[in-house]
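What follows is subunit A.
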Amino acid sequence: MKRYLFAAAALLLAPIATARAETVLNVGMAAADIGQIDPHRATSTQDKPVVSWMFNGLVRFKPGSASLEALEPDLAESWEKSADGKTWIFHLRKGVKFHGDWGEMTAEDVVYSLKRAGDSKTSSFAADYSVMESIEAVDPYTVKIVLKKPIPALLGLVANYHGGNIVSKKAAEALGADFRTKPVGTGPFQVVDYKSNESLTFAANPAYFRGVPKIDKIVYRFIPADASRDLAFSSGELDIVYGRQDQRWVERFSKEPNTVVEVVKPAELSILHLNTTMKPLDDKRVRQAVAYAVDRAQIAGFKGASTAVPAISVVPSGYLGTDEQAKLYPHDIAKAKALLAEAGYPNGVTIKVIQTSLPTMLNSMQIVQSQLKKAGIDLQLEVVDHQTFHARIRKDESGAVYYAAARFPVADVYLRQFFHSAATVGTPTAVTNFSHCAVADKEIDAAAIEPDAAKQKDLWKVAQAKVIDDVCAVPLYEQLQVWARKTNVDYGYEFQGAIHLGPVVTELTNKK
Partner candidate 1 sequence: MSASSSARRNTVASRALRSPGLAFGFVVVVVMIVAALIAPWASPFDPDAQDVMLVLSPPDTTHLFGTDAFGRDVFSRILWGARISLTVGFLATAVGVVIGTVIGVVAGYYGGVIDRLVVAATDVLLSFPQLIMGLLLVAVLGASLTNLVIAIAVTAVPAFVRLARGSTLAMRERDFVDACRSLGYSDLRIMFLHVLPNILDELVVMASLWLAAAIRTESTLAFIGLSVPPPTATWGGIVREGFDNLLDGPWLAVFPSLAILAVMIGLNLIGDGLRDASDPRAPQ
Partner candidate 2 sequence: MTATPPPLVVEGLTTSIRLDGRLHHVVRDISFEIRAEETLALVGESGCGKSMTALSVTGLLPPIASVTSGRILVEGVDMVAASEKTREDLRGDRIGMIFQEPMTSLNPVLPIGFQVGEALMRHHGLSKKAARERARELLELVRVPAAAERLDAYPHQFSGGMRQRVMIALALACRPSVLIADEPTTALDVTIQAQVLALVADLQKREGLAVLLITHNLGVVASVADRVMVMYGGDVVESAPVKAFFDRPTHPYSQALLAAMPRIEGDGQLKPIPGQVPPLTEMPSGCRFQSRCPLRQEICDRLPEMTPVGGDPEHKVRCWARSE
Partner candidate 3 sequence: MNATPLLDIRDLRKVFTTRKGWPIPKVTHVKALDGVSFTVGRGEVVGVVGESGCGKSTVARVALRLMEADGGSVGFDGADVLEASRLDMRGLRRRMQMVFQDPASSLDGRQRIVDALGEPLKVHGLADRSTVRDEVARLLDEVGLPRSALDRYPHEFSGGQRQRIGIARALALKPDLIFADEPVSALDVSVQAQILELLRRIRAEHNLAFVFISHDLGVVRFFCDRVVVMYLGRVVEVGPVPEIFVEPLHPYTRLLKISSPEPDPAVAVAMTFQDGEPPSPTAPPPGCHFHPRCPGATERCRTEKPELRTLGEARSVACHHPL
């Protein structure tokens, strides 16, 4: 018996044949698990970066950039649009192969993908694609899209972001529900292994049309505990790590040897939505008092100068249509108190708020809570876990809703989801209009079909002004994304922005 045991042990201990040294990139993410990696479903911070490694759009955001201005050809080599801006023709790159044995990418796949993105049964972004009248394959390498109305940012809809990612029709149809965990795209990397709650492993796509990736394997690890993740990066077990969006974190890691900390766009805008139908916030003066009581500079100060900036409008800065000079209420406690008194609350008001227990959001809310208290506004937080929070704010139960979000960088999306009456919570078309804001519907709708870019911007500006003036919401601060990497990691581009919220690993990315 003993002898057998010994033999077995020897077998087990025998060095596992080390093949040629693979280049493995270890990425640490602040999440317990992946959310969705079906590109048309992926919305959370941990999902978006990996989608960008696996998929292409007709066009793509320039790696390292989050700007709509910098779109470049991806699966489409060229495109043209009709004079009325309603018809777009895309000419596809030839010989692009899907991962594995799923064959060549053709116009049929593009049509399928865009239609899939526009179907609410398969996509979370269906609303964005409702503008497409028809999508058809003219020939295997040509796609024609006809719009119901001209929109300025159509290229954004066919970029490698959200619904613009192109999936394999054959794979999606054959795999059915399993496609959710084994999506098939054309990107430089493909999923090879998923260990739930632990990691996702990607292998290089040897047939990638831009060339064989220099990295052989990416291990994307889910490490929800901040301290554990940081320690793993410090000990060298991670090459790239998701950073905490906080000044001290940036400072600490900037001092570590062989470490580069990168603070990148887009910014997530934190807004306090005030429920205009609920007492006492149904009184505009009370809402104004809240607006005066908030000290945006101080919040940004707490969050740290290098990662947070005070908000400038109810739409994040840098979006197409953001009013960079919007007139926000200044910080003025005396005024706030006066307004409260005027509204009949000389002794202050109490606002019941449902608040998520998610630390970053809760921490920010605590600062707001303390600021409002100085003006006699008592925010009574009912802290619930994040999912309960999401469910309950959508049931219109909270007096105020603290919400942080980044969206597709066009003012329309933000305004439409948060401040258009159609999106009001409690209605069938509800999205995230927690304040029951309806003052700018006209401008938002008009801007959406306004072909003239300048006029459109004006409409958006008016809309923002109206929302601000009516105090549907009090914008607080904007939070940039923070990532750190070891110096031996070379992304292959300058990492300044990440529409995907994380670094895009391309064929050029390397680890020396």
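As a convention for this text, contacts are C-beta pairs under 8 Å (C-beta built on N, C-alpha and C of every residue); 3 or more make two chains touch, one makes a residue touch a chain; residues count from 1.
If you want to know what made the cut, all candidates are chains of the complex that A comes from, given by their letters.
Being a predicted model, the structure only gives us computed values, none of them experimental.
Set subunit A beside the options 1, 2 or 3, and in this complex the one it touches turns out to be 1. Across the complex, candidate 1 is touched by residues 225-227, 230-231, 248-249, 252, 298, 301-302, 355, 357-359, 362-363, 365-367, 369-370, 380-386, 388 of subunit A.
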